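Shown here: the complex without one of its protein chains, the others still in place.
A, B and C label the chains in the order they appear, each numbered from 1.
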Amino acid sequence: MSRRTLRVIGWRLLQVVPVIVLATFAVFGLLQLVPGDPAAVIAGETATAERIVQIREMLGLDLPLWQQYLHWLGGAVQGDLSTSLITGLPVIDEVLRRLPNTLLIVVCALILAISIAVPLGILAATHVDGRVDRFVTSIASLGVAVPNFWVGMILVGFFALNLGWFPTTGAASLTEDPARALWHAALPAIALASSGIAEITRQLRSALIEVLSSQYVRTLQAKGLSQGRILWRHGLKNVSLTLLTVIGLVFNRTLGATVAIEAVFAIPGTGSLVVTSATNKDFPVVQGVVFVLVLIVILCNLLIDILYSVLDPRMNKQ
Amino acid sequence: MVDATSTAPGAALLDVRDLGIAFRTGAGMVQVTRDVTFAIQPGEVVGLVGESGCGKTVTGLALMGLLPKATSRIAGEVLLEGENLIGMSARRLQQRRGAKISMIFQEPMSALDPVFTIGEQIAETLRAHRHVSAREARERGIEALARVGIPEPALRYDAYPHQLSGGMRQRAMIAIAIVCEPRLLIADEPTTALDVTVQAQIVDVLGDLCSRLGMAMLFITHDLGLVAQTCSRLVTMYAGEVIEEGCIDDVLVRPRHPYTSGLLRSLPALAERKSKLPAIPGRVPMRGEMPEGCRFRPRCGFARPPCEAPQPLDRLTSAGQVRCCRHDELELMGVLS
Amino acid sequence: MSVISEGVVRRKRRRSRFVAWLAGDKRAAVSLVFLLALASLSVLANVVAPYSPLEQSMDILAPPSAAHLLGTDDLGRDVFSRLVHGGPMSLYASFLAVSVGVLIGLPFGVLAGYLGGWIDTAVSRVIDTILSCPSIVLAIAVTGALGIGLTNSMIAVGIVFSPGLARLIRVQTMIVKGELYVDAARTFGLSTPRLVFRHILPNAIQPVIVQVTLLLATALLAEASLSFLGLGVQPPHPSWGQMLARAYAYMEIAPEQMYAPGFAILFTALAFNALGESLRSLLDPTRRRSD
Partner (left out) sequence: MNATVPTPTPIVAVERVGVHFPVSGGRTLKAVDGVSLEVMPRETFGVIGESGSGKTTLGRAIICLEKPSAGRILHQGLDPYALSSRELRRHRRRYQIIFQDPNAALDPRMTILKSIREPMDVTGEMPERQRQQRALELMERVGLSPDFASRYPHELSGGQKQRVCIARVLTLRPDLIVCDEAVSALDVSIQADILNLFAELQAEFGLTYVFITHNLGVVAHVSDRVAVMYLGRIVEIGRTEDVVLSPSHPYTEALLSAEPVALPSNLRSHSRVMLKGELPSHVSPPSGCRFRTRCRFVQPLCGEKEPPWRETAPGHWSACHFAGELPIMSGAELHPVKLGGHAAQPEGRA
C-alpha cells in the first residue's frame, strides 16, 4: 500500500467521526419522536402515576435534554447502552448475544447473492438485448419486487415442511456447532438473498454495459485486443468499483430485511429483538439495537471506501 | 512534411472503394455514408474534412472495423495492402488493428482506461501483437513515450491517465497507437479538445512520426487550416459523400466543388477584416431528407437542372476526384480571392 | 403553424407522445392497466367483495370453492374479500409513505443543492448518517416511538425515505443550477425564488418522478413487512402483509393461504417497478436525442 493510500485511509477514518456523532444524535433523538410524555407512553395506559415518575427518573427524562444526551453518550462510549425496561438487563449484552445469529444469515446471504449475481450480470451485459439478457433482467425485476419474507415462507413450506431437508425454525451457534448453524442459516439466507441477487445483477449489468460502450473500450478494440481480454481485464476492473458500492448498499438492505426473515424462521437475532422491544415500548433496547447496527454499517462503508481507494487510482488525488 | 507528389498509381496502402454505411435505428435503416472512395499511398498524409455530421468519423471507425456489428451495415471494400477488411473475420481483423492500422481519438481523457497506468496500456498493445517479454515491453513502451515527446518517459510510464495534462494524455494515446509501428494511423480530430499551442505540438509530433516511421496518416478534422498545415492531400465530405479529392495546394487555390469553395471562403482569417463573410446559405440536410441528385444543390449558387441527377465522382486529370457535373465550366474561388 | 394554436399543438403532441410511449413499451402499458384496475377495485371494494372482510363464519380454513373464491381464513373470513379490502390499505400506505418522503426530502434537497456551502455540508452529513441505518430497522424504531398502526408506520417509512430523496434532489439541483440557462436567466434579472420554480425545479424533477414510482413499490413491500410483523395494519382490518402473517401461523394446515396475498404484493410491486423503469428510459436525456 502506498503512502498516498494510507493517507486517504486516515482521512476517511477522520470523516467517520462526525457521522458517528450524528448517529448518536439520531439514535438519541428517537425518543423525542414519542408524542406527549414519553414516560407515560412507555409506562402504558394503565400505569400508575408512581410508575410514570419512576420511569421518568430511570430514563433521566426529568433532566434537560442536553444532559440526557450527554448521559446517554457517556454510557455509550463505555459500552453501556442502558438497561431494558422489561427485563432490567443491560441492553448491550442482549444485543451482542443476538448479533451473531443475524450476522450469520446476512453474511451467508451476501456471499450467495454475489456468487450468483456476478455471473448473471456479466452474462446479461455481454448479450445485451438478446434472449439471455431478457431472461436475466426479468428474473432480476422479479427479485426486486418479491417480498423477502414471503419467499422465506414458501421455502419453509417446500423444503422444510414438505421435504424436511432443513429445519423450519431456530438457529444454532456458529462457534459451538458450525455445521448445524449453517444448516439452520441456509433457508433464511436464500430468502434474504433474493433481492440482493436482483439488485447486484441489475447494477452490474448496467455498469458493465456502460463500460463496454465507453470510449476507452473503443480504444482497446482499436489496438487489437480480443473481446475476452477487454471484458475480463478492463471491463471487470472498471466495474469492480460499482460492484463495491452496490455490495455496500445490499449489505445495508439485507441487514434491514432480516427483521422479517427472523420472524419467519423464529431466529433470535437483533431483528426480532427490535420488533419485540418496539412493540413493548422498550426504548433503551430499540436505541441500542439501532445504534449497534448503524455502527456496523458505518464500519462496512469505511471498509468499502478503503477498498475503493486501493482499487481506483483516481481516488488518491485528494 | 511528406512529398506531395506521391499519387502515382500502384500499390496503394489503403484503397477505399464505394464504402457505404447504414445504421439500424428505431425508424429503420438510415444510410449515413455512400460511395466513399479514396486511396492513401504508403507514407502519405491525407486530410478528411467535413462539417459535423458529414460522416467522416463514422468512415474512420468503419476503416478500423469498429462499428457495432449488430446495428450497422457496411457495403463496399476497404483494402489494406490488398486485403479487404470488410467481411474479414473478427480474429484476423483484430490482428491487423493496432499492428498495421491504428486509430487515435478526440477526447484523450475518455479514450484511455482510467484504472490502468499508461505503461500497462502501451505494453498491452505490444504484447497483443508481438512476442516480447514483460521487460522488453516496458523498454519499448518507454521508448514510444520518448518518441512522442513526453518528458521523463520512464516516470510517466507508471502514471495514470488522470495524472497527466490533456496534451500529455493525447501524446500517450499516440504512443499506444504507434508502439507496434503501424503502416496507417487514423487520427480522428486528435487536437480538437486541445489548445492551439498544444495542438501545434501534437501536430508536430504526428508529422514527425509519419516521416520517421514511414507511416501513412488519415487526418480527420473540421479545420481546414490544420489540413493545409499537415496533409499533402485533401478529401472533402459533405452529407455522407466524398465530394472532392485532390492535392491540398491545388484545392486551396482552385477548389473544384462549390462546397469546398464555400468552406474556404467563409474562413474569417482569410477574409478582409470586418467585411461580410461569404457564408454558405441554408444548412446540411437531415439524414432522412436528403435531396435527390446532388446533395449540395439546395445550398449551391451554381445549381442547374443537370444537378438534379445523381452526381458521379469524376476522376480529374490532375489526379483528383470531384462530384459535381459543372466542375469543368466553373471557375471557383479558393483562399486567394 | 400559428402561434395562437401553440397550446393546442403542444397538448396534442403530449398526448401522442403518451400513446407512443405505451405502444412502444408493452410492459409499462400492462402495468398501468393493472394499477388502474387495482385502483378502481379499491374504490369499489365494497361492491366487488362478496363478503364483509371482518365477517367471521364457522367455515374455518376452507379451500377455494364457489362460495369462497379463495377459501376462508382461520376465523372463517372470506379470503377474496379480505384481499380486495387489503388493496386500498396497501395503496394508501404506499402513497402516504412516498408523500411524506417527498414532503420532507424535497425542500431539504433543493435547499442544500441550491445554497451549497455549509448548509449543504450539514444536510449531506445528516443524510449520510440516516442512510447508514438499515431502513426497515429505522422504520420500526420510529414506528415504536410514534405508536403502532398503519398511518404511523407509513409516516415512519416516509421519514426513512426522505434522506434518499433529498440526496437525489440535491444532486439534481446542483446539476441544473450549474446549467448555462440558469446563468442566462440570472442575467435577465430573475429573482431567486423565480429561478428555482421556473427553471431549476422543472428540470431537476424528472429523476425524482422516476424514483418516486420505484419507491411506491418499496413502500408497498415495507408495508407488507411491517404489517407482517404486527406493526402496521392492526387486526381485524385486512392488509396483504397481515394476511400473510395469519397464513403463516396456519401454514402446516393450509399452506395455500399464503399464495393469494403474496402474489397480490408481488404483482403490484412489479407494476410500480415496471412503470418506474419505463419512465426512466423515457426521460433519459441520452435517449431523448433521437426523437
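Here is the rule we use: a residue touches a chain if its C-beta (ideal position, glycine included) is under 8 Å from a C-beta of that chain, and two chains touch if they have at least 3 such contacts.
The model shown is predicted, which means the values in this text are computed figures rather than measured ones.
*Asks:* So which shown chains sit in contact with the chain we cannot see?
*Replies:* B, C
*Asks:* Which of these, B:Gly43, B:Gly65, B:Gly98 or B:Gly167, touches the one chain of the complex that we don't see?
*Replies:* Checking each option in B:Gly43, B:Gly65, B:Gly98 or B:Gly167, the one touching the absent chain turns out to be B:Gly167.
*Asks:* Thinking of the whole complex, not just what is shown, which of B:Lys69, B:Arg135 or B:Lys274 touches the missing chain?
*Replies:* B:Lys274
*Asks:* When the complex is taken as a whole, what residues of subunit B touch the one chain not shown?
*Replies:* Output for subunit B: 4, 51-52, 165, 167-168, 195-201, 203-204, 222-229, 248-249, 252-253, 262-264, 266-274, 276-280, 283-284, 335-336.
*Asks:* Mind pulling the subunit C residues that touch the left-out chain?
*Replies:* Looking at subunit C, the ones touching the missing chain are residues 1, 3, 6, 9-10, 179-181, 183-191, 194, 199, 202-203, 288-289.
Note that only the chains that are shown with their structure count from here on.
*Asks:* In terms of C-beta pairs in contact, which two chains are most connected?
*Replies:* A-C
*Asks:* What is the distance, in whole Å, between the centres of subunit A and subunit C, each centre taken as the mean of its C-alpha atoms?
*Replies:* Centres of subunit A and subunit C (C-alpha means) sit 22 Å apart.
*Asks:* Along subunit B, where are the residues that touch subunit A in the complex?
*Replies:* Subunit B reaches subunit A through residues 64, 66, 90-91, 94-99, 102-103, 105, 107, 110-117, 124-125, 128-129, 160, 162, 173, 176-177.
*Asks:* Please output the residues of subunit A touching subunit C within their complex, sorted ascending.
*Replies:* 18-19, 22-23, 26, 30-31, 33-35, 41, 141-142, 144-150, 153-154, 156-157, 161, 252-253, 255-257, 259-260, 263-264, 271, 274-275, 277-279, 281, 283, 286-287, 289-290, 293-294, 297-298, 301
*Asks:* Quick check: in the complex, which residue numbers of subunit A touch subunit B?
*Replies:* 214-216, 218-227, 229, 234, 237-238, 241, 311-314, 317
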